[in-house]
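Only one protein chain is missing; all other protein chains are in place.
The block that comes next holds chain A.
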Amino acid sequence: MEVLLQQIINGLVLGSMYALIALGYTMVYGIIQLINFAHGEVLMVGALTAWSVIGMMQTSMPGAPGWVILILAMLIACVVAAALNFVIEKVAYRPLRNSPRLAPLITAIGMSILLQTLAMIIWKPNYKPFPTLLPSAPFNLYGAFITPTQIMILSVTAVSLAVLMWLVHYTKIGRAMRATAENPRVAGLMGVKPDVVISATFIIGAVLAAIAGVMYASNYGTAQHTMGFLPGLKAFTAAVFGGIGNLGGAVIGGILLGLIEAIGSGYIGQLTGGLLGSHYTDIFAFIVLIIILTLRPSGLLGERVADRA
């Protein structure tokens, strides 16, 4: 029972990070129908920036409390990631907005490789230990354990989601975003500037990715230039799972995916009689995806039929 509870906690933490990343994918997809392959790399740049900032702050002001350092590092990471994603969209996606569908996909992939390489040059390819800035003693919760870092992840995710929902549903830019996602041409006729909306979308997505990146690094204790790839992939899976283009779907998809992964990897050994071990963790995301899409091709909450080619 404790194992199950523990895996549920782990799954929620993992899932909330997937959800944050998935929102970036789903917002961009909803507006310009592009899989932003470089999104995982934005997350990586955010995490590595935070790592550098933390290193600098720990030497320049040794007495500062951990949470202050963490918040500052996260803020700076968000700014850097937002600027980066803004530039990426300007350089690699905007000129191709009316090109064949596969062209921006290729520039996105190229951008992803480019960012990884640049990060490797700037930060060197070795694994960087990400310092634990919060107290490390875990709390006991009915026999399962939850660390302060995990609590921080859950609460930061909740706050970010609330802010995002407010932004999308109650502000002018949010309304413009929804309108553009619905029909860019008509939105343009109504005085919405699609370019501004798209830039804003990329910036918001990058901020969420950077937050997720810092939390991902502090949860696992390492950061490296390839760290963005797998979470990016899984978050995209989560976005599709929930119905791509749908914000609520991305959150639900992310959390479900995290739960399935954590519970699955906790029990796969028992279920298969030791034939498959926990090495197979990464398989769950994809198997679930294939099953869901076969049964419900537009994802859990997706309304549109997947007919875009």
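As a working rule, a contact is a pair of C-beta atoms (placed from the backbone, for glycine too) under 8 Å apart; a residue touches a chain by one contact, two chains touch by 3 or more; residues count from 1.
Note that contacts and distances are computed from a predicted model.
Enquirer: Would you mind picking the UniProt name of the chain not drawn here, from "Protein-methionine-sulfoxide reductase catalytic subunit MsrP", "Pimeloyl-CoA dehydrogenase large subunit", "Acetyl-CoA acetyltransferase" or "ABC transporter ATP-binding protein"?
Expert: This omitted chain is identified in its UniProt record as "ABC transporter ATP-binding protein".
Enquirer: Which residue, A:Gly46, A:Pro184 or A:Gly266, contacts the hidden chain when the whole complex is considered?
Expert: For the chain that is not drawn, the touching residue is A:Pro184.
Enquirer: Out of A:Val68, A:Val87, A:Ile113 or A:Leu271, which is the one that touches the chain we can't see?
Expert: Answer from the full complex: A:Ile113 touches the omitted chain.
Enquirer: Among A:Ile9, A:Ile35 or A:Met227, single out the residue that touches the unshown chain.
Expert: Touches the omitted chain: A:Ile35.
Enquirer: Using the document's contact rule, name the residues of chain A that touch the chain not shown here.
Expert: Residues in contact with the chain left out: 29, 33, 35, 91-92, 95-107, 109-111, 113-114, 116-118, 120-121, 184-185, 233, 236-237, 240, 244, 274-277, 279-280, 282-283, 285-287, 289-290, 293-294, 297-298, 306-309.
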